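A protein chain is absent from this complex, but the other protein chains hold their places.
The block that comes next holds chain A.
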Amino acid sequence: MFNETPSGGPGHGEMLDILARARPDRLKQHAEALLNDMGEITVVANRTGLVMVPMRDTVQNVDFHLGEVLVSEAQITDPAGQVGYGMVTGRDLERAMAMAVIDLSVAARGRDDATARFLAEEKTHLDHVDAERMRQVEATRVEMETF
């Protein structure tokens, strides 16, 4: 049930990871393009809400609540009962809906070339952003012997 892979390429979990952090303009643009070829869609939910984030205490291994995060959520279905789902941090219902549209498209029709390319490009971009940041962080590594 966890991290199932609906088709080739990154697994479902990784695809959702990428979509949730994809550049908003590109995400919405790609969803718009997919919508043209999708049939009737029913919106089950499109709202903002909260996700409680617990954390594990490192001293006694007790889980406690750190606080709540504002998220936007969208859930849609097609006549065949396939589900598309999006959840992103922040107040942007369009982003959540765009994510759900892409998720539904993949669930219903598999991953088309354009979507596979979009996911690959966004993954490359996100990896690059993280790597650049962590290169900056690495520059602050210190040897305490010589500190």
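Following the convention adopted for this analysis, a contact is a pair of C-beta atoms (placed from the backbone, for glycine too) under 8 Å apart; a residue touches a chain by one contact, two chains touch by 3 or more; residues count from 1.
To be clear about the criterion, contacts and distances are computed from a predicted model.
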Assign the chain not included in the display its UniProt protein name, restricting the answer to "Carbon-phosphorus lyase complex subunit PhnI", "Formate hydrogenlyase", "NADH-quinone oxidoreductase subunit N" or "Sugar ABC transporter permease".
"Carbon-phosphorus lyase complex subunit PhnI"
Could I get the residues of chain A that touch the absent chain, sorted low to high?
1-4, 12-14, 16-17, 20-21, 47-71, 73, 75, 83, 85, 87-91, 103, 130-142, 144-145
